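The other protein chains are all here in position, but one chain of the complex has been omitted.
Right, subunit A next:
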């Protein structure tokens, strides 16, 4: 049973790798035959610079979201909050329906133009799935585990650190993975409020009706999204301990 799961997971991972390579390969073939590759190459330096900026936006906003989302989730999942926890969680759930652009626009009205409002907006956006998954993961820890822990003389903090969080880790990690995927996909919009990143090439390309420029932004953005999700998936697979990792 366990072995079968593991095989399945390995097979999926292998399939995923092959699919990614195939995608990259087709994109490459298509780009070089249609002459777009040549067009893209003239923006080489811009691509390099903006990719770094793009990744910085992902890393900083994602980092902030993880660092704040998990503690918020832990707080909201406390049973001692009574009804307050679930109510607040529902509000956050509602928050996920607010359009991305609206969040960025709101961030801009408060923080002005530039990277800070972009990072803030992205962090808020990324925060939601992390908080929600942290709450869901902690709530799903079987009460019997907590009773056993308390009956054996663990303090509340020990129960949280040794029992609740480790057993919610897989779900929390899944939340982080989803959050990062949303984050990477949204970063191009940061350009609209002066945040920089590969969106600069995409939106300028659209404005000038320049396909080469457009693709110079779009292709690296797509590749980054695939790569980030792949890395996050690998981290989830390897960092979540075997005992609580359904994939292993």
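Definition applied: a contact is a pair of C-beta atoms (placed from the backbone, for glycine too) under 8 Å apart; a residue touches a chain by one contact, two chains touch by 3 or more; residues count from 1.
Definition applied: contacts and distances are computed from a predicted model.
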Omitted chain, identified by the protein name its UniProt record gives, among "Quaternary amine transport ATP-binding protein", "Sarcosine oxidase subunit gamma", "Xanthine dehydrogenase family protein subunit M" or "Lactate utilization protein B": "Quaternary amine transport ATP-binding protein"
Touch criterion as defined above, residue of A:26, A:42, A:90 or A:162 at the omitted chain: A:162
Absent chain, residues of subunit A that touch it: 2, 142, 144-145, 147-155, 158, 162-163, 166-167, 169, 241-244
